[in-house]
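Complex shown without one protein chain; remaining protein chains in place.
Chain naming follows the written order as A and B, and within any one chain the residues start at number 1.
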Amino acid sequence: MMSSPVYATLAFKATRIELQGSVAVVTLVRPKERNTFNNDMITELVHVFGLFDKDDRVRVVILTAEPNAPAYCAGADISGGWGSLWDEESEKEGEHAHRDSGGVVAMAIFRCRKITIAAVNGHAAGVGVTALQLPFDFRFVWSGAKFALPFVRRGIAPEAVSSYLLPKLLGNSRALALFLSGATLSADSPLLQGFYHTLLPTREEVFPAAYTFAQELAQNTSQTAIAITKALIWHGADNIEEQHLLDSRAIRTLGAANDAAEGARAFKEKRPIKFTDTLSKNMPTWIPWWREIDTKHRKAKL
Amino acid sequence: MMSSPVYATLAFKATRIELQGSVAVVTLVRPKERNTFNNDMITELVHVFGLFDKDDRVRVVILTAEPNAPAYCAGADISGGWGSLWDEESEKEGEHAHRDSGGVVAMAIFRCRKITIAAVNGHAAGVGVTALQLPFDFRFVWSGAKFALPFVRRGIAPEAVSSYLLPKLLGNSRALALFLSGATLSADSPLLQGFYHTLLPTREEVFPAAYTFAQELAQNTSQTAIAITKALIWHGADNIEEQHLLDSRAIRTLGAANDAAEGARAFKEKRPIKFTDTLSKNMPTWIPWWREIDTKHRKAKL
Partner (left out) sequence: MMSSPVYATLAFKATRIELQGSVAVVTLVRPKERNTFNNDMITELVHVFGLFDKDDRVRVVILTAEPNAPAYCAGADISGGWGSLWDEESEKEGEHAHRDSGGVVAMAIFRCRKITIAAVNGHAAGVGVTALQLPFDFRFVWSGAKFALPFVRRGIAPEAVSSYLLPKLLGNSRALALFLSGATLSADSPLLQGFYHTLLPTREEVFPAAYTFAQELAQNTSQTAIAITKALIWHGADNIEEQHLLDSRAIRTLGAANDAAEGARAFKEKRPIKFTDTLSKNMPTWIPWWREIDTKHRKAKL
């Protein structure tokens, strides 16, 4: 097990990281730039979501912005033009060597085995939706927040593995409508039904609601059960029989562990629960059962 | 073709089985135990759904509880602890030999080629949702019924192939929210939109509504068309062209059978329809086109 990171001492520029009990909070702190997605933000998010994944103290992660910022995230920082997004090293090899930075961030969040919550307390566009909302387990939102996926109106394709995540989250009917219209919608649009877990009437209420929800889950859910549940959903088998073999093994393994015993006892005794199993010590060795492909380019920064 | 089972004579303890015309009704009869899922219920459900699949008289199956029971199904009977769920024989071999009983029941329902309806006239938790609601074609529910998937709050993983079925039924956004929160919801929660076909204001109305719906479908739908439609949805091809080959063959085969001729005639003559094709006599020999994996462990009971 790694030594525990001290998040407060991280010398970050685009984000502020706090650990409050078992709940980690990442706040975007580029309000003057409308929290646009820049290199600092990319590097910092990839780094801390990797830490949260491995840090046994962390049970829930919230990403949010300061509620008085003009946006949750207004998209990519293209003040330097599209070319500023290409990496010098991979460019030498050719276009196939490019790795989209939105996707690198989205995959870091997607791979984090803890509960993740996006507390969307402002407008979001482009990568502010794709990388900073889609890969999360829960989305809380201000009902007046704007949601925009304007890629086809800028001449580019949807990025940040959003063409993978959005169809799986909501189905292709809504995904096609959202991507191909390039529309700007309000968070309470019927097209987004099922996307947001909780809508709040003001932006100020978003983070407190997400935080209360996060604390309750941090106290009452098992770290190993959460990680295995996320894996069964995202890395499930192609047919029902193989999924039966997977979940049978998951239940048999977890059922013999401390958390399941505590779960049964606390339920019987009607007392608060105290889960103790951790990912570093108690994950079965047969997990992961899926193949995780290394997409890092040998010469690129990302 | 097998001889017709006499359901009324089955010496069952956890369920009561009735065949009313073409509609089979399974009623859970453990009200004192809140219809918890025990070994009797498992054995009986697997047995009768296998019979219904093969019995040409059966066109629609309804699963329900007695409306004055305190629950539709309150989950697994863990009065003997988690260990009581493991099978003695498979335990000798190791954890990989375990077969989750919820999954065995869910797959028996899933594999039944008739129309299946869950008439959820009371609260449901755990396996009462996963095995006893997800594998059905239609779900009728009392709008005040509680819906709970508390696995992550007990330290275990979702079972009964629910991590396969729920994402496919509703998409990953709702599946993640339901599984990872471990929440107890009311059946009319927005998170469950699209899950229940019909909501009824009182628990007493649930079964009669499902039964009327079942009778109408039993009278007016083709047994072979239903079976092939279910197969095309659950066992479809990976790409549109192969699905085109599959459904072309299905239409050509069915189009030359008695039911299609009767369908065209009755429509033209504006008279009640009388379908006669049966699964035992009229299913094309090229079905199933998919591979059904035998997951039974050689030493286990299930």
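Methods note: a residue touches a chain if its C-beta (ideal position, glycine included) is under 8 Å from a C-beta of that chain, and two chains touch if they have at least 3 such contacts.
Predicted model, so just to flag it, every value in this text is computed and none were measured.
K.L.:
Which of B:Ser4, B:Ser84 or B:Ser248 sits in contact with the chain that's absent?
P.N.:
B:Ser248
K.L.:
Of B:Ala71, B:Ala260 or B:Met283, which residue touches the hidden chain?
P.N.:
Answering carefully, the residue with contact to the hidden chain is B:Ala260.
K.L.:
Name, in rising order, the residues on chain B that touch the hidden chain in the full complex.
P.N.:
That gives, for chain B, the contact residues 115, 137-138, 168-171, 193-195, 197, 217, 220-222, 224-226, 228-230, 232-234, 236-237, 239-245, 247-264, 267, 273, 275, 277, 286.
K.L.:
Under the stated touch rule, tell me which residues of chain A contact the chain that is not displayed.
P.N.:
78, 81-83, 85-86, 95-96, 98-100, 103-104, 107, 110, 151-165, 167, 170-177, 179-182, 190-191, 193, 290-295
Going forward, only the chains that are shown with their structure count from here on.
K.L.:
Working from the CA atoms, figure out how many degrees chain A turns to land on chain B, in steps of 5.
P.N.:
Rounded to 5 degrees, the superposing rotation is 120 degrees.
K.L.:
In angstrom, rounded to a whole number, how far apart do the mean CA points of chain A and chain B lie?
P.N.:
Each chain's C-alpha centroid was found; their separation is 34 Å.
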